[in-house]
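Working notes for the structure below.
With one protein chain removed, the remaining protein chains of the complex are shown where they sit.
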Amino acid sequence: MLWIRMAFLQIIRNKGFAFFFMFNLAMGLAGFIAVLSFGRSLNRHMDENLKEILTADIEISSNTPLTFEEFSIADEVLGKDTQKARLIRFYTMAGTKGDARLVEVMAMDGTYPLYGSFNLLNQTPVKALEESAAVFMTQDTAGVLGFENTANEPPALTLGGKSFVLKDFLSEEPGLSSASFELAPKLYMGIRQLEDTGLIKFGSRVRYSHFFRLGENADIPSLTETLRARFSEKFPGPPRLRINDTRDVNRRLSRVTGYFTRFMGLISITGLFLSGIASAYLFRGYLNSRKKDMAVLMSLGAKKSRIYLTISSELMVMGTLASFVAIIISQALIPAFPFIFKGLIPAHIRIHTDPFTLMIALFMGVAGSLIFCLPLFIRIFRIRPLMLLRNIEETPFFSIRTAPFLFAGFFPVIAAFFYLSCLLTGSVRDGSIFMAGSGLALAILSGLGGIIFSGCQYLSHTRSMVRKIAFRNLFRNKWSSLSCFVSIAMGAFLISIIPQIQKGLQNEISRPEGLKIPAFFLVDIQDEQKEPFLDLVKQEKADLSNFSPMVRGRILSINQHPFYDENNSRSQRLEFNFSHRKTLDVSETIVQGRPLSQTPWHFESKIPFEISVEASFAGQHGIALGDVMGFEVQGIVLEGQVVNFRNVRWNSFQPNFYLLFQDGVLDDAPKTYLASVSHDSVEKRQALRQKIIREFPNISVIDVTRLAGKILSITDRLSVSVRFMAWFSIAAGLVLIFSIARHEALKNQNQINLLKVLGAGTPAIRSITLLEFGFTGCAAALAGVGLSFCFSYAGAWYFFDSLWRFDPNASILILVLTTLISMGTALAASGKVLNSKPAGLLSGLS
Amino acid sequence: MILELHHISKSYPKPGSGSIHVLKNISFSLDRGDTMAITGQSGSGKTTLLSLIAGLDRPDFGQILLEGKDISAMKENELSQYRALKTSIIFQQFHLMPHLTAEENISLPLEILKQDRIKELTDEMLEKTGLKDRRHHLPGALSGGECQRVAIARALIIKPALLLADEPTGNLDMETGEKIAKLLFDLVEKENKTLILVTHNPFLAGQCREIRRLEKGVLV
Partner (left out) sequence: MKRFFLICASFLFLLFTPLFSAEAPVRIVFLGDSLTAGLGVEPQEAYPSVIQEMLNEKQISHIILTNGSISGSTSASAASRLKWFLRAKPDILVLALGANDGLRGLSMDEMYKNLDNAIVLARQNHIRVILAGMEIPPNYGPDYSNAFREVFKSLARKYDLEFIPFLLEGVAGNPSLNQADGIHPNAKGHRVIAAHILPFILEK
């Protein structure tokens, strides 16, 4: 306690500097808290969206009811106190007399949905479904089923052997399962009403779903894995139960939300490193300013441990105060953010700081002071007190003997950062990669800085007084210049990694420009229906896209190895759809290899035809360019060679194929056509649908409007969030650079005073300061930004499936702003000194 | 006359309220080659007087004429230029640039004032102060005496009309202090400089032609 009191005394006596130090540190930490809170809140928001789509945390479904044994396994793994809901879904024919239509019945219990909700036009309580033979449907569905006039009497429809009353219309229904290519409109009814319909009996094709909602902090992915493992252990062979969590909601959407989570992880960890660099820099600065006192204490015979305790108590007290200030500032500001950033972040998002974030911020402030300064303490304690009394700029030196001590000093820092990295990225592997990457970047930037400041010696050989003095200062103060350079460069490096990846991610997430979201997928258009169908679409002025032939066949082999055998992990799916297109769709780009040949392939030719493979499919099945693949189409064995990999803009919502064949291969094969249709007007859309069904009854019209709408609304939000977070963290990073520059500028005061006394005019002193700081800031930003290109490219390749875009605007902005901030803060700090009288140099007034 | 002070008064606001009269109606003049020591207790206003003469601060009342020009009425830019050309200060704490060598520290004022013959003049000053073999050393590698020699060389290199010294031996041991004082007075005499010395040290003050004592803001 004595140490804390002493520390407080020291801080109070040294008010000015202590306040300055704490302000800088608090600013850095507040920025970090804000970034982390934002990132985690947005992530949670997206997670909740996915949960609403699944309506649960975990869904277990199967074709037959779950057995008692299966239930008890689920209860055992998920815990007894989970909320549960049950849904039975199946297709049936329903409608008004004589004209039955395919509908999907959703028979649910009272607790469904666990996330999300029903919205009914007349606010009928959902419980009504349980108590009476009633159904809910949308007005669209009612129209399709022929319930035109519902004003006079409540319409009824027969399902199996029972009559149901249409109680209310849905304006919003919960959930959107993975299979929600809506082959048929949905009807909701109570699960208790199901039995009397007589539709569920031996041979019925029914899906039984059980939904589970777990506690806030449940680790859902790992519970899902445990469940899968437990079931497959108990019931070997092909799994009977399908166990899904939010990751399975939509394969591609979850890939994108996976990127998003990683991106937020990247941002948080960047924030962590930035605030770490800034606080380390500030702590070190403070320690350097107290070096003399330490030397005095040492010369007075104080034990090193006692000095360490004294100084670190001071640091800890200031760090703690700073983190509390940061927490107070951030807590005061964060609730206002949704208003400040209205339109820039998704609406209705609750942004709050979780205890985890606050703990890390506190840790940075409190423990950071100790662990960041440990290496410096070790270095200082190796120096004799006498040396400290003189004004020696000690140069770090290295020897085998002292290396272990130095390493020991760095070990806690490295360990702490490693732990936090793993915590923030959620995986040891990602954390290690980020740590290693940062270490490498630090080493490269330090080397680069060394070269740059050595080079300043040559720049100082000039007749210009300003340049001579400025560059000589930089060169001679190499070590202190270097630490400033490395801190700023690391800051610039970290923040400019983000926009490169953000740009790539944005490109992947955002809606393709000018894209018409298809309303329907049309499946099973026969060869002979092709012409009349195209005519109809033309007449109706609908937009038809991607009219593609579809031929079904099997992949037999890759390079003579069977495509599927029991030993490899390839899916047992053997049948695939093959297609051909003269020109690639706008949503497709070739990422590797050359385009398919336009010359039709002939059956007689001995050479294999050319294949274009979708990139993720190739990755999943280990297909390489040049591989020869064997196929069987309708009894005919064919051989083709992979000539390119294709990327598909998945959110274009266009029918796409894993495999495209060269022209001519599929010409004679029995095939059907697939197309997507969009129409600007909602009413005409329904009319078009009716017309297609009437004229081509075999064509299945799959309504994708709702799916596309929901997914696009999520991806739009993701896209907005990604952009916002990128800019927000750049801003936070620049604030940190500002605090570093401010500190560095303050150190410069004495020099400015002396120059003034020696006769340098204000303009000259300003020029020297501007040149010194501008050069350091600009060189650091250049080095950081330049390095970030390479690193972000590597990072994008590893973490984000090569989603990388060159973003010159953000880089130039970071470069310019870093330079300007360095110059501006230095100028502001020097201005204060310039305006004051240099009398402080005199003995009596210091 | 090199320097004339007419009725100089200076007061500082007191923390709390009111103000402290540090200097009260001080007048004196010095001619070329004059050396004057100002002694007095701590807080008697020595350093304030020095900072006014050096042009680092301005008096509340009175005039300071340096070579006949009223520096207390000059604009800031004019003043800094004039100050740099006409006066030099030697500090107790030396105030050398820690990252510059002895030679670079000495030549710094010439560089700032963009003067010619830098190399020649610097070599001359190194010679005069006996620092020839220490020219490439950084201040950290120099002894206290050597540091003050560098400071003296730096002060004299611009050939100022008025040399000001603030406890120049205050940070040195007795023996070194004496050596430095000898060097300073030798150079002042050889170059016929005007010197104002602020010190507690009676031995140092005794080497000046004139010794004045400040008592509660009044020169006696």
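Labels A and B are assigned to the chains in the order they are written; within every chain, residues are numbered from 1.
The criterion applied here is as follows: contacts are C-beta pairs under 8 Å (C-beta built on N, C-alpha and C of every residue); 3 or more make two chains touch, one makes a residue touch a chain.
Please read these numbers as outputs of a predicted model, since none were measured by experiment.
Novice: Could you run through the displayed chains and say which ones the absent chain touches?
Specialist: If we consider the entire complex, the absent chain touches A.
Novice: For the full complex, which residue in A:34, A:206 or A:737 touches the chain that was left out?
Specialist: Checking each option in A:34, A:206 or A:737, the one touching the absent chain turns out to be A:206.
Novice: Any idea which of A:440, A:591 or A:636 touches the chain not displayed?
Specialist: Checking the options A:440, A:591 or A:636, the one contacting the hidden chain is A:636.
Novice: Where the complex has a chain not shown, which of A:58, A:87 or A:184 is the residue touching it?
Specialist: Among A:58, A:87 or A:184, only A:184 touches the chain that is not shown.
Novice: In the full complex, which residues of chain A touch the absent chain?
Specialist: Considering the whole complex, chain A reaches the absent chain at 63-64, 90-94, 100-102, 159-161, 183-184, 198-206, 238-240, 524, 526-529, 552, 554, 556-557, 564, 572-575, 630, 632, 634-637, 668-670, 672, 697-698, 700.
One rule holds for everything that comes next: only the chains that are shown with their structure count from here on.
Novice: What's the distance between the Cα centroids of chain A and chain B, rounded to whole Å?
Specialist: Whole-Å distance between the two chain centres: 64.
Novice: Considering the complex alone, what residue numbers of chain B touch chain A?
Specialist: So the residues of chain B touching chain A come out as 42-43, 46-48, 50-51, 54, 56-57, 76-77, 80-81, 83-85, 89, 91-93, 95, 97-100, 104, 108-109, 111-114, 138-141, 154, 158, 166-167, 170.
Novice: Under the stated contact criterion, what part of chain A meets chain B in this complex?
Specialist: Touch list, chain A to chain B: 390-393, 465, 468-469, 472-473, 476-477, 750-751, 754-762, 764, 837-839, 841-846.
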